[in-house]
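What you see is part of a larger complex, with each chain still in position.
Letters A and B mark the chains in the order given here, with residues in each chain numbered from 1 onward.
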Amino acid sequence: MLTRILFFALCVVFLAAPAFGEPKVSSDTAECLACHANSTPGVVADWQRSRHAQVTPDEALKKPALGRRISVTKAPDKLNATVVGCAECHVSNSKKHKDAFDHNGAQVHVVVTPEDCAVCHPTEMNQYGKNLMSHAHINLARNPLYQDLVKSINGVPTFKDMKVSVEAPDAETNAESCYHCHGTVIEVTGTVTRQTKDGDMEFPVLSGWPNQGVGRINPDGSLGSCTSCHARHQFSITMARKPYTCSQCHKGPDVPAYAVYQVSKHGNLFSSVGSEWNMSAVPWTVGKDFTAPTCAACHVSLLTNASQETIVERTHQMNDRNSWRLVGLGYAHAHPKSPDTSIIRNKAGLSLPTELTGEPAGTYLISPAEQFARLRVMKKVCNSCHSRGWVDKHFDRLDNTVDKTNKSTLAATQILLTAWDRGAAKGPAQGDSMFNEAIEKKWVEQWMFYANSTRFASAMAGADYGVFQRGRWDMAKDIEEMVDWLKFKLNDKSNHETLDKQTGTK
Amino acid sequence: MLTRILFFALCVVFLAAPAFGEPKVSSDTAECLACHANSTPGVVADWQRSRHAQVTPDEALKKPALGRRISVTKAPDKLNATVVGCAECHVSNSKKHKDAFDHNGAQVHVVVTPEDCAVCHPTEMNQYGKNLMSHAHINLARNPLYQDLVKSINGVPTFKDMKVSVEAPDAETNAESCYHCHGTVIEVTGTVTRQTKDGDMEFPVLSGWPNQGVGRINPDGSLGSCTSCHARHQFSITMARKPYTCSQCHKGPDVPAYAVYQVSKHGNLFSSVGSEWNMSAVPWTVGKDFTAPTCAACHVSLLTNASQETIVERTHQMNDRNSWRLVGLGYAHAHPKSPDTSIIRNKAGLSLPTELTGEPAGTYLISPAEQFARLRVMKKVCNSCHSRGWVDKHFDRLDNTVDKTNKSTLAATQILLTAWDRGAAKGPAQGDSMFNEAIEKKWVEQWMFYANSTRFASAMAGADYGVFQRGRWDMAKDIEEMVDWLKFKLNDKSNHETLDKQTGTK
């Protein structure tokens, strides 16, 4: 066992040796490290494993273009010769930061934002800004319909006189549920004094904190949080490329992308032989570095073939290889043109990308030509391992499934419309929420859980999620139960009315 | 970081070095590689990692019998001296293949089948032919009852006049759902011309493609697809032995084998310390190579003890160590004698291995003696790590659980029979489907989800799947809800009838 430990230790030493001589840490960062190596040892040790701790922007720029991880052509003079440490990210940009505070003489900001990262990674920030995800907070918070959905989920219920009423949810509940992934609004709400080893110190108090949601609204006005996927403070590309990162937000019944991937052949290959892959190579070479895609390979990464020819460019607008927006609300549809979906109005005036009966809110969505163009990029990824016959027919099936699942959603919607129409339930026309009654919740599950799951299963060939694991089985069952509920309610009502008439109680 | 990359590169070079001098690639395969290294680089790189790319059949036959991965005693003269490349699998057998087409002068077939693999692996194909899985397509497609179930799941619903009607599902929907695992029928339906870098080329169009289902019906008439478990083009034994492979089809609520394994002690050992195991050794030695079983260890692999004595022989008839068929339809029962279950008729004339009330369709099922013999083989695996007292009592519990879960299914069935009998729902006797009403779907879940899950939990000691994770908790709840549904319906009906009489509306 000792030898084993020695062997491990040797490996660690060997692997941890600095790649470019001694790391060049700025004096500002050195000052941070002096205390924080003790006060938050985990952070410092984590950062020391990062590429940030070992490579200066100048050194990074010496790599050939395809192999670079930074997208600036020259770093600011002040930053180019030292590694990227505490001060470089938490101090340099502090003028823009409303959360900056005086900390031992430096203007430090707790929250690091896409604009801070854009000092070296501007292309990534710009692309990400076009990504729906950057607007995930806004798209939820500024859509009255979705706000009603949030209330129906997070609100605190009370039961009295045979009625349930729901109190609006508080900010902290929302922050740890919907906005955990969608992102909160970070604002300075005051200051607090804390005892530390170095005496009393003052720190800002932040609303919506902690949070690392993809559409976070930051104290410098920027949107998003790079640490959603590039976890502090190692910022490991290996991690961002592994599907576990996406699973943080994309595993549940509403967006079961990771769950579907897991039971797909691709997911199986990753789980079974992925430990032999090179997950940190840039560019990432199909076949040589990895033999089956992860989420990142299909949706984000720069991929090359063995001759170092580019197969697809890197993108941080993660829907730009996608022909459909599978996550139906309530129908799958072409992607919105703008990442800000709160601007959409369908013909009925709702902030929805389709009508309640499925017709797309046309002018707000990308054209079929653009859908086709995006699909063509995706197919380039697929064709590096699969014949065109295989790939084309795979995506034909997806188109078919989008159509068929939308029809199932339509059937469920017509049951709900009937319920509203005949007074079995109350909808918007009756001045009530669309989401608060049992049949309405069944309707939501029809598209949010089962149709979504079925489409993801189709897109990534994880069949069970299109059948028994919240797939077509559940769609069929849900519809039967909606109809039963409707009939029970109507009969209940008609019995009562008949009885009322007969017994003269009304 | 550079040193780290160098270290990785060194490892890769070292590990990738050819094992037997330069690989001996046939001239036919060399011709394929000339283009496909560029057109499908992922496939070629994947294959280069395979044993097929490095060992000739002749070399493989020099191994001692227990260590061989091929089961032929001599490979065909034409193939024995070169490694197994593109042409060896996609061209050699083309005369039998209806999907063969002229491709740059060679008769190439896209689909590789068990018969193609059987050139070197005949024992495996023969055993697999006796496996239920080889008939997974047939057993689903030729059973009218199951076809009705498929329709009830995959059919597209419409709602009109308070009624749901279901349109029969299309072939592509079926192919990506049920037949994704069960296997499709692959037939040539035409040809297509495609632009390629080397000019226009003609390719066959295949129905049911893509597919790698276990019971696929191939263009050479054979059944199954070895790539279901031995993924192209690495054909890694490591992968086939890892539980992720089985999880592609055996994770969902209907057959939660992998999910149960994951939370069992065995699964925990695999997840926690499995990275230290030797997953590619042949034969596979208990204790030395691995310290807890994966799916393959119990159900497929040749296992030896440290003295290289055989504990159990390799088998590709994966139910021949199983005393029960746990996946009840709707009751657990002894395994069918024939892998073709579409020939079974119970006393009621249905293609079911038991009556609706649970009595086994005796003559079609293996005898108690054969059940016992299969269990004895399985226990040999268990006894390499567990005392006989431990093992015997474990399987006593499984027998008990088979009995008890069958009783729960019987109770649910009696509720359903009552519903049919008293007109609350319509079954076969009323000329209607057994699967399309809400109470019928609850009945299906009783056995397909909850009883199955409970039995798997018992068989593999993953307790939660026998309690709160779709286990006994759900069985108990489902039964209460079936009874409530029945009562509401009956009362509803009787109210209406009474009301009808009183108000003279009929």
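The criterion applied here is as follows: contacts are C-beta pairs under 8 Å (C-beta built on N, C-alpha and C of every residue); 3 or more make two chains touch, one makes a residue touch a chain.
Quick caveat: nothing in here was measured; it's all calculated off a predicted structure.
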| item | value |
| --- | --- |
| With 2 chains placed, the number the full structure-file assembly comprises | 3 |
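In this text, only the chains that are shown with their structure count from here on.
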| item | value |
| --- | --- |
| Cα-superposition angle relating the copies chain B and chain A, to nearest 5° | 120 |
| Centre-to-centre distance between chain B and chain A (centres being mean Cα positions), rounded to whole Å | 33 |
| Complex contact set, residues of chain B against chain A | 1-5, 7-8, 12, 37-38, 40-46, 49, 110, 152-160, 162-164, 166, 170, 172-173, 175-178, 180-181, 192, 194, 203-206, 209-210, 212, 231, 234, 236, 238-239, 242, 244-245, 247-249, 251-254, 275, 436-438, 441, 448-449, 485, 488, 492, 495-496, 499, 502-503 |
| List of chain A residues in touch with chain B within their complex | 14-15, 17, 19-20, 51, 54-55, 262-265, 267-269, 271-273, 275, 278, 280, 286-288, 291, 305-307, 383-390, 393-394, 396-397, 400-401, 404, 407-408, 411-412, 414-415, 418, 457-458, 461-469, 471-473, 475-477, 479-481, 483-484, 486-488, 491, 495, 498, 502 |
